[in-house]
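All protein chains but one are shown in place.
Naming follows writing order (A, B and C), and every chain is counted from residue 1.
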Amino acid sequence: MTNAIASWLPWAVVLPPLVSFLLLTALGSKIRKAAGWIGSLATLISLIFAFRALTAVSGGATLVADPLLLLSYGDVEVAFGADVSPLSAIMLVVVAGVSFLVHVYSIGYMAKDPRIAVYFQYLSLFTLAMLGLVVSTNWVELYVFWELVGAASFLLIGFDYMRPAARAAAFKAFIVTRIGDIGLFAAMILAFAQTKSLAIADTFQAVQSGALAPNVVTGLALLIFLAAVGKSGQFPLHVWLPDAMEGPTPVSALIHAATMVAAGVYLVAFTYPIFAQSPSAQFVVATIGAFTAIFAATMALVQTDIKRVLAYSTVSQLGYMMLALGAGSVGAAIFHLTTHAFFKALLFLAAGAVIHAVGTNDITVMGGLAKKMPVTAAWFVIAAAALVGLPPLAGFFSKDAVLASTVPGYPAHFTAAVLTVLLTAAYMGRVLWLVFFGEARDAGRHAAAHEAPLVMRAPMHVLGVLVLVAGAFTAPWTGPIGRVFGALGEVAHAPLWMAGLTTALGLLGLGFSFLCVRGAIPCPLGDPTRAAYRLLEERYYIDWFYERAVGGAAALFGRFAEAVDRLVIDGLWRGIADALIVSGERADAAGGGQIQRYNAVALFALVVMLVVFALSMKGV
Amino acid sequence: MSGGTLAFFILAAFGLGGVTTMLTARRVIHMVLALSLSFLAIAGLYVLLGADFLGVVQIIVYTGAITILAVFGIMLTPHGGLETEPKSAPRQGRRMPLVAFLLAAGLFAVLFWAVAGTRFARSPFASDEPVDAAAIGGLLLSSRYLLPFEVISVVLLVALIGAIVLAKDDASDTAGSVQAEEHAGTSPAEPPTVRADNAEAHRADRTAASARDTGESGQHVEKEAQLVGAVREANRE
Amino acid sequence: MNAIWLPEVIVLAGAIGTLAFGLAARRSKAMSDLAMTLALITVVVALLPTVGLIGTVEEGFAGAFRIDGLTLAFHLLILIGTGLVLLIARDGRSDGVPPQYLAEYAALLLFAALGGMLIAAAADLLLLFLGLELLSISSYVLVGLKKTHLGSTEAAMKYVLTGATATAVFAFGMSYAIGLTGTTDVYQIGQTMADAGFMARYGRLLFVAFFFLIVGAFYKLASVPFYMWAPDVYQGAPTAVTAFLATVSKASGMALVVRLFLGSFAWVAWEAQPNVIKNFWSESTPYIAALSALSMIVGNVLALKARDVKRMFAYSSVAHAGYLIIPLAAVNPMMIDQIVFYLLAYLLANVGIFAVIDQVGRDRGSYDLSAFSGLYHRAPLVAWALLLFFLSLAGIPLTMGFFGKLNILLGAVWGGHFVLAGLLVVTSVISYVYYFAVLKQVFMRPGTTERPLAFSFGTATVIALAVLGTLLGSLFPGEVMRTMQQAFDAVQMFGIYQGRL
Partner (left out) sequence: MTPSELMQYLLFSAMLFVLGLFGALTRRNTVIVLLSIELMLNAANINLVALSRFLPGGAENARLPHPSLAGDFSATLGQTVALFTIAVAAAEVAVGLAALIAFYRLKASPNVDEMDSLKR
């Protein structure tokens, strides 16, 4: 790899969406038709360069681009640079690839929306933010793009801002992920305070050389993980993700399949050198991951909204990735991230086509759609099989890689992960049987159903082919692209018994749900009146609890602001009086804006400072 | 007790007595007179400190110009016919005097702590000779203090313009014919011009600060003469 | 010797000239316009020698007047700010200011700017005081210029009474500082204090003097708890004057604090007890940090409740004063650059916003938040500009204001002030709420009218220039920062400690 290409190639990946964003902003609504094509083209260019970068780093090298922006504050430098390592190269391809397909799909899906130009503008912004995040070299740069990802997803989830539900979901996502963002910010400050440098590489170096105390390293790792928990919807900050389904379906595909949620996994993988030095932090990551995997899968069992099922499934799969990271296998995590991006995006796009066709999200009113939409049904079945982990689809390889990575030191986690396979098969089977097979439950909707237009089908074909073949040539132990995964670190090869076990469990789950849906056997969760069902339906009451807590906090804050107001203008005044006079007499009702009070408060501050000084000062 | 110390205590007593009278008086005009007594006592202290020139300036500016200005200010802004005020402003709340007292007491306590706790050492350059006014003039003309001296003249110019702009009654320019006639004698543009010229001229005057202020209060007299007439009845009450 | 005093002389001459011209041309509207233009030309002409002086380190008037990086940076800030404010004032003359006072209006703005420039250039405590007074007295009058509006005259009265108290407090502190050290020279005061035994003997009184001086100066900065005049005065004053107070006046106050604190007090160290070395900086830091923290919290929280936009910006300016004070509390080598860069970002955004407030307020006859509803449909370009300004003020990433805050944040962390750094972040997030409340009106609320809002030439120019500056600072923050560091080497102000210059 020559340096010449390295100096610009990373920027060539990142900048096209910026150009398209600026272009769409400048042209505005004048170019409704062309907006989708501009955005798609820009993303395609990014994708092509991303592939070029992937081949460039397949040997394990790293591309270091010239920084575009260099601020220096004395000795501290903030460089907006762009590095592409094997890890980030994979991520670039995944992000640009899925983003491109979603762009194309959206041209069809959003065709009738009057604000289509704005939609693509947001989409470009989002793609830009994700790509920028992946190539970041500096804590500030990372944080900026991290926030930008959050802001863009806020805009996209709330795209349909006339609907209260969309607004609420957008705000929920914003607030919840912000809790995580504070973690990243604190990590940045901690790293800067410890190393007096903002370059991420310097932090890694300090961590690896043992210059930082073990507690600091663990703190740093956990703060970063907090950010990842927020973004990747891990327990207990998973609540925003299902609600985010209020956004347009292609956005769900983009955010919940390939990119935003994967950002958390990527962040942990990217900062893995820090985690590697802290076994306790790794254990936390693995535990949260495993718990989230099984926990989210149970909630997916009873959802009736097709997108919500997929959303909980995403949370569950992200738990797998975190588990792999915690177990020390970056390669397995990123491998699963990649295959998951493909099959989950496909699931969403297919679900979008279904929703498009029948005009509802509710799986209980669908049924028998396989006849009406054979292509969509076929791809949905294949993607679901990949999600369950049936051979020889992509998910089979990656899931087994994740499971294999936990075998050495995490037996309990392994058990949970295996059980999750059964649950996954059960809820996916339920969706399959309810939506595509059996009788049509709503004749009117069924009659109107039709196959999606070509522009929406084409991305599904591409993703479908990837799901079919990706496992074969991206598995770390095979194929050219697989080698890049291999460069991320050793990926354990699943033994045969494990493959057999997961396949058997998957088939068992599918069969069980088939019988359930047909009513052949009594369903443990078939009865809405049972406590277990209620518990899952209400999502373990966690959302309810948060809403109470947040609502209470908001009310509290409102009262706080009011109290501060009273305190500062009138109250401070009375406070002075009360502090000085011990008397039951109430101060007179105050008119506003009294000059002499202004001066009294100011001089009170002077006196306080002087008295504190007089009391504390010795030897002057 | 030396004569100087005795004189100090007498003057200080007058100074503080004036302020205390101001703080306890009911009629606003009494307050002003009490304060002018304090200003006078302070002038005496200046003389006692060998600052004769400063003492003279103090008398001219404070007991002269500012007190008169204040009296005019009070006469021009009559309120309810009787220029008295209650112990404290009702809208401030009854606690204001107590709080202000405690603030003042706290501040004084700290200042006392700082002053009384300091072991002052007399500088070998110190002398008890009075300072010659010419020396002050010399210092003002020295290269270092020439600039501040120029700046203070600008400050006074701005104050002059500002006072005119704010105090001028624009309504009378266009309102009644009587007032219009009163103005007819001097073109509307003229008074400010004259003043600006005055200010320019004064800049040459090295002992100017005080003189300018007397000049200004004089302008106020002219300017607001008609208003004074209008409010005279109110003051008689 | 360069004519180092040329910018000041030009501004003074321009002010007097404007005044004289206005008096000669009273009653004629066209001529009154010319007075404003004359003032504007003065500012532009004064900018030339200021730029020409860049790189100069020189003293005049036997050390009372000092041109160095700090001076020139603040001169530029003040002149640019005044020029933009004059442009707003030129269009905003129907904003209640009687037309016959336009010349005085323009001249007083110039006089106030002159006061600020003198503060920036003064190395003499007496001159600092007089510069402060020139600025203050001009501002009092400017605030009260809408003579037929009760709010304006009341604001002027409030400003006078609080300002005069601040002056008295400042003068009292000054009397101790000058009396004890026997000199009016800022640096000389510091050197005298640094003499062996001096602090041990007079330390108490000097600390008292320091507190009095800081309080007097912080009144001008409108930091908590010396801010309470600001909401009333900002609300009552003509909008252009409000813009002036929020930007130029605050910048001048900052220049005063920096010169006074860093020039004389900060570096003094003494042996408090045998083998216990103390220094002024670390002893005074807790107080300054507390004032900064209070300003950030109180300013941002109170702004949440404001409905009047000018009042909201008064509280917002209080919060920004808090941000600006952080570098003074946090010791770090780049503190002056942080302050100047932040002031520039703040000035550009604020002047731009006030230009819009002025135009919208006059159009709708109200400064209530709702006056901004539907602005996007009435003037889309201006709405986008407004968005940029608000993002910059709020410190949203990749805007100039963000980089300014980042500078300050890094400085605070560098100096070990994690609490201040945290508060900076948290209170910035709170500020999103009220900034976005305005944006919500602009972009999302239907207005009562769809009539396009035409922006007059001056206002449009201000907005365009502010957008340009903010974009420059947002896109090339590194370049701007580097250029600033080279052109206005802040270290020059400490040249005295290696020989006089």
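Operating definition for what follows: a residue touches a chain if its C-beta (ideal position, glycine included) is under 8 Å from a C-beta of that chain, and two chains touch if they have at least 3 such contacts.
What you see is a predicted model, and the numbers here were worked out from it, not measured in a lab.
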For the chain not depicted, the shown chains it touches: A, B, C
On chain C, residues whose C-beta touches the chain left out of the figure: 62-63, 126, 129-130, 133, 137, 140-141, 144, 147-151, 153-158, 160-161, 163-165, 167-169, 171-172, 174-176, 178-185, 188, 191-192, 195-198, 201-202, 231-232, 235-236, 308, 311, 496, 499-500
Touching residues on chain B - with respect to the absent chain: 4-5, 8, 12, 15-16, 19-20, 22-23, 28, 31-32, 35, 38-39, 42, 45-46, 49-51, 53-54, 57-58, 61-62, 65-66, 69-70, 72-74, 76-79, 83, 85-86, 88-92, 96-97, 99-101, 103-105, 107-108, 111-112, 115-116, 119-128, 131, 135-136, 138-140, 142-145, 148, 152, 155-156, 158-160, 162-167, 169, 209-210, 213, 216, 220, 224
Contacts of chain A with the absent chain, listed as residue ranges: 569, 591-596, 599-600, 603
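The definition used in the following text is that only the chains that are shown with their structure count from here on.
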Chain-level touch network, classified as line, ring, star, complete or other: complete
CA centroid of chain B to CA centroid of chain C, Å: 30
Mean-CA-position distance for chain B and chain A (Å): 70
Where chain B touches two or more other chains, by residue: 110, 113-114
Where chain C touches two or more other chains, by residue: 204, 207-208
Parts of chain A lying in touch with chain C, wherever the complex brings them together: 69-74, 76, 78, 140, 143-144, 147-148, 185, 189, 192-193, 196, 198, 561-562, 564-565, 568-569, 572, 593, 595, 597-599, 601-606, 609-610, 612-614, 617-620
In the complex, chain A residues that touch chain B: 573, 576-577, 580-581, 585, 587-588, 590-591, 594, 596-597, 600, 603-604, 606-607, 610-611, 614
Footprint of chain C on chain B - complex, ascending: 110-111, 113-115, 117-119, 121, 123, 142-148, 151-152, 154-155, 158-159, 161-162, 165-166, 170, 188-189, 192-193, 196
